[in-house]
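All protein chains but one are shown at their positions in the complex.
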Amino acid sequence: MDYSAILEAIARDVAPLAGAGKVASYIPELARVPSGRFGMALVGLDGQLCTVGDAQERFSVQSISKVFTLTLAIRQIGEQLFERVGREPSGNPFNSLVQLEYEQGIPRNPFINAGALVVTDVLLTQMADAKAAVLDFARHLCGCSDIAYDASVAASERQTGYTNAALANYLKSHDNLHNSVEAVLDAYYHHCSLSMSCVELAKAFLFLANHGVTPASGERLLTVSQTKRLNALLLTCGFYDEAGEFAFRVGLPGKSGVGGGIAAIMPGRWAVTVWSPEINGYGNSVRGMKALEMLTTRTGESIF
Amino acid sequence: MDYSAILEAIARDVAPLAGAGKVASYIPELARVPSGRFGMALVGLDGQLCTVGDAQERFSVQSISKVFTLTLAIRQIGEQLFERVGREPSGNPFNSLVQLEYEQGIPRNPFINAGALVVTDVLLTQMADAKAAVLDFARHLCGCSDIAYDASVAASERQTGYTNAALANYLKSHDNLHNSVEAVLDAYYHHCSLSMSCVELAKAFLFLANHGVTPASGERLLTVSQTKRLNALLLTCGFYDEAGEFAFRVGLPGKSGVGGGIAAIMPGRWAVTVWSPEINGYGNSVRGMKALEMLTTRTGESIF
Amino acid sequence: MDYSAILEAIARDVAPLAGAGKVASYIPELARVPSGRFGMALVGLDGQLCTVGDAQERFSVQSISKVFTLTLAIRQIGEQLFERVGREPSGNPFNSLVQLEYEQGIPRNPFINAGALVVTDVLLTQMADAKAAVLDFARHLCGCSDIAYDASVAASERQTGYTNAALANYLKSHDNLHNSVEAVLDAYYHHCSLSMSCVELAKAFLFLANHGVTPASGERLLTVSQTKRLNALLLTCGFYDEAGEFAFRVGLPGKSGVGGGIAAIMPGRWAVTVWSPEINGYGNSVRGMKALEMLTTRTGESIF
Partner (left out) sequence: MDYSAILEAIARDVAPLAGAGKVASYIPELARVPSGRFGMALVGLDGQLCTVGDAQERFSVQSISKVFTLTLAIRQIGEQLFERVGREPSGNPFNSLVQLEYEQGIPRNPFINAGALVVTDVLLTQMADAKAAVLDFARHLCGCSDIAYDASVAASERQTGYTNAALANYLKSHDNLHNSVEAVLDAYYHHCSLSMSCVELAKAFLFLANHGVTPASGERLLTVSQTKRLNALLLTCGFYDEAGEFAFRVGLPGKSGVGGGIAAIMPGRWAVTVWSPEINGYGNSVRGMKALEMLTTRTGESIF
């Protein structure tokens, strides 16, 4: 299939959606990203790389980093993780406190903020330096040793992150954080501040399209079964309370971030990333979702 | 792949789970089904049929019928349907009133009871005889002209169905039923009372594994896009508040019923049905879920 | 105290609020009541009667009838009633399904609709003819043998009462109705359709201001303790999710109805009724609430 031509066409076809969403503005570092940016990268299991637009420009991956931390936590403690975090869609916004209270401090899944805080807590317990370990893992996955945390993004999020602080304190009140609230939030904000490009992210996600094995090196990162499960979580929970909508329209496991990025995979075929900073009310990139819907419709490739 | 041998092995391996669930008991007709029954049928796109156990015995499909009514409603009014029913996982039990109230009478998705009542209402508006039309459609799908509603099951459900009556009245209070509460409930209970065997159900689901086309006849029932979307709904919403768990453990689009049946599909490959009447607290067959988990693990076939 | 002068002044002072609320419109019989009506009646324990405006005109008492049914139910089965209905404020609208689901079919208190349906169910079980008994009791309380149910109001409410039908079915699904849904709703709608004037209602409430004894006849209707408890329920739950507001601004036990009536009592002193059909978004009379706030402020009489 001529993915390059398809990506080119998609880039043209989503252009009229400019202005339909809004760049995240809760911290200055995100607010000042030019709203017109659009990039897309598709990497095949065979190493084929197709790109369009700003695919090499780095952006704040934000919640897409939750895939890296979850993968690491599963590698560390496997199924045990799911004693402290559930695996059901939440039906509530990503930062909701309600579900947490009704279910006594067990976050509904690892991709809502509360769940990712628990995952981060696991890493802090398991590893000498969880911040460094996650950065190293991301570098290893994408094969770029110079990707980095954006310290000013992390600092800004920390200063204004009262909702996350509320979630972390509430988890702590239910004994579902073992490290200090401060340490968990600090690591969490650093993970979210990771800066990567579409190309880098697509490469980093490729093992999820290949039953847990990095195609180039043959390194197994997760078992077949763990990979199936992580992809299932991405499909059912990767888009906050728009997970059903993404599955319905796009039909791929994926993860979005408020920086406007979305990474998704087609098992057995490829990984794809799209970046466009204008997001909708659910926190998902407007042009990004449309671009991926076009991709699965035009290629006829989706998991369904 | 030798599916026959795999099914035989699964049947043996799930046997020890007998007693781990409970036969649905809210109406006598379901309560008197022997708890030990277990059947499984897999039908390939190539027509290959593998069965084990009680695969030819008919049982009450219950909520699996929601797939037939939804398919018909999409054929009738397409995307318009989703103005009256959402497509997000509910995060609540199948018969919850809470979500309905918070979201002003718009059911979260077509597979919770409230959503299926709206779908039934659409059919009543669109068709001269919605009860007959659904039965005819199911017969057509499985190629068996003698499957039928079980009148005594329908009557029993009606007599004791106070929760469904509450849901229907609440939908009506929000103007989200256009026909009378009585007519909607009557048709709904008939749809649920449909009796089919594993073999018949697997055949009926096969078009969903084939991008909307019945393999044998070549008849297109849904467009490629509609099929993708229906499968996405099955994956994210087909198992009530255990949808995430089913996606996580099994990794196939599917639908369960409190009669103990589960139908699922592997796109491009096959449809499978399992029946075992003992259900867990979420209303899903205990041995059925385990059998399908074994199937995707042992075949290495899942959508992820 | 010169209550007559105070009532006259209040009637003048609330007049500018005309138009600030809306006449209940969900059934034609209520919608056609002239919005400008305003009446008020105060009856002292000594028999003194002061009135202003349309105090002799009958209106649909609606939920104020819940005080009569609750009094009768307490007379019939005493504290046992509270095994089937709670006594806490609900924090939710009068017709909410949410609380009912979270608390497994036990209505939060007897003054929300779900609670009043349970109270009606108790009367149906205890009495040969619950509709007649409630009417007789209301006639006895106010000393007017010609007050009556309004059959057309009852019929209209029944035809459009889908939310109440939802509540009743849900209660039945939790075994918290012992009679048929139809019988309970029929009696309930009749009770709500009772027509009485301000003067009649004030006389009917007087025993609640006198520790359970009708002053004129000396007849004891409730024990001192039962009366204290019923008044406590009125104060904490008598105004749906505006109970706190009414206690805060007015400071009297009372009960409102969507017909625009409010009846309240000052223990040891008097009963008062106000009627003005324009209601606010919570279902409480706008001028009625203001009039009673003025009454307690100007007389310096409130329970606090």
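Quick notes on this one:
Letters A, B and C mark the chains as written, and numbering starts fresh at 1 in each.
Quick note on the criterion: a contact is a pair of C-beta atoms (placed from the backbone, for glycine too) under 8 Å apart; a residue touches a chain by one contact, two chains touch by 3 or more.
All values derive from a computational prediction rather than experimental measurement.
Looking at the complex as a whole, the chain kept out of the display touches A, C. In the complete assembly, the contact with the undisplayed chain comes from A:Ala166, out of A:Met127, A:Ala166, A:Ala183 or A:Val224. When you scan C:Thr120, C:Asn176 or C:Thr236 for touch with the missing chain, the hit is C:Thr236. Contact with the chain not shown here comes from a single listed residue; of C:Gly53, C:Gly86, C:Gly161 or C:Gly254, that residue is C:Gly86. For the chain missing from the display, the contacting residue among C:Pro16, C:Gly244 or C:Gly281 is C:Gly244, taking the whole complex into account. In the full complex, chain A touches the hidden chain at residues 96-98, 100-102, 162-163, 165-170, 172-173, 181. Residue-level contact of chain C with the missing chain is found at 86-92, 99, 108-109, 224-225, 227-229, 231-233, 235-237, 241-245, 247-249, 251, 253, 267, 296-297, 300, 302-304.
One rule holds in what follows: only the chains that are shown with their structure count from here on.
The chain with its Cα centroid farthest from the Cα centroid of chain B is C. Centre-to-centre separation between chain A and chain B, using Cα means, comes to 32 Å. Chain A and chain C have Cα centroids lying 55 Å from one another.
For the pair chain B and chain C, the distance between C-alpha centroids works out to 47 Å.
Shown for chain B are the residues in touch with two or more other chains, of which there are none.
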